[in-house]
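Complex shown without one protein chain; remaining protein chains in place.
Here is chain A:
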Amino acid sequence: MLDLGTAAQAPAPAARGSLWWDAWYELRRRVVFWLSAAILLIAVAMALFPGPFAALGGPQRGCDLRMSKRPPQEGALFGYDLQGCDYWSQIVHGARASILIGLAVTIFALLIAIVLGLLGGYFGGWADALISRITDVFFGIPFVLGATVILVAFPGHGVWAMTLVLVVLGWTTMTRLMRAQVIAVRGMDFVAAARMLGASHLRIMVKHILPNAIAPVFVLAMLNVGNVIAGEATLDYLGVGLQYPEVSWGLQLNAARSFFTEHPHLLIFPSLFLTATVLGFLMLGDVARDALDPRLH
């Protein structure tokens, strides 16, 4: 006989045997996962607590112009930057802008993608047509040139203005994928069953379609964090992104570009940190994709 009591207890958020539990089981056996997790943990810790990390490079003295562009040496692990400041300390402090913007842009873009993708994919008809065309419009704006136009139009922008610009130009890919996923799930039997049981549109979308459609979008979001960080650094490098009193890897690379042939350390160290962080998010996205794809199990 069916025991209704235990059956009702079964569906917990990450119940054993669910897609997410399976994914975690798969993930924790992968070396790449632990490697990327370690990189990201260090990067996030640096962004949260730059002080202690900067202190690892030795005692903090003020900047000294006489030390400008000196290579790595005793007491300065990464050498000195243009202003003669300790480069290690500068680079540690640069982590915050990149990681904050990368995560914030992705979270906002993901929210937009979920809402628009659900509405367009579930209801179809004119709502879908409208959302799809708006997506096409923003998809057609070239990234670097579009961002440059907006950023030059609104000078004096900080981290949050940068975030806004990158969201405006970067929500389309996830929205398209979300819509396609919703359309694929919409026709399935359990959705029809929920509808026959009298569930409202909102309930069907949130309780039934969303959990079954989100996995690939989630993977794309993880990859997206890396791409946003690289994109933000590119805008800083071009001189239209964050401006001087801010500290970021992109700005350090911008300052390095006239001197890198004689002073390669100016280019190498920020690039190394930038690349490692982006790589961390890309590897995490990659292993998550493998883990979340039921066809590979």
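The rule is simple: a residue touches a chain if its C-beta (ideal position, glycine included) is under 8 Å from a C-beta of that chain, and two chains touch if they have at least 3 such contacts; residues count from 1.
Heads up, the rule we're going with is that contacts and distances are computed from a predicted model.
Chemist: Out of "Cell division protein FtsX", "Helix-turn-helix domain-containing protein", "ABC transporter permease" or "Acyl carrier protein", which one is the UniProt protein name for the chain not included here?
Modeler: For the chain missing from the view, the UniProt record says "ABC transporter permease".
Chemist: Of the residues listed, A:T148, A:N212 or A:Q243, which one is in contact with the missing chain?
Modeler: For the chain that is not drawn, the touching residue is A:T148.
Chemist: Of A:Y80, A:W171 or A:Y237, which residue touches the hidden chain?
Modeler: A:Y237
Chemist: Which chain A residues would touch the chain omitted from the figure, given the whole complex?
Modeler: Considering the whole complex, chain A reaches the absent chain at 133-134, 136-137, 140-146, 148-150, 152-153, 155, 226, 230, 233-234, 237-238, 253, 257, 260-261, 264, 267, 271, 274-275, 278-279, 282-283, 286, 295.
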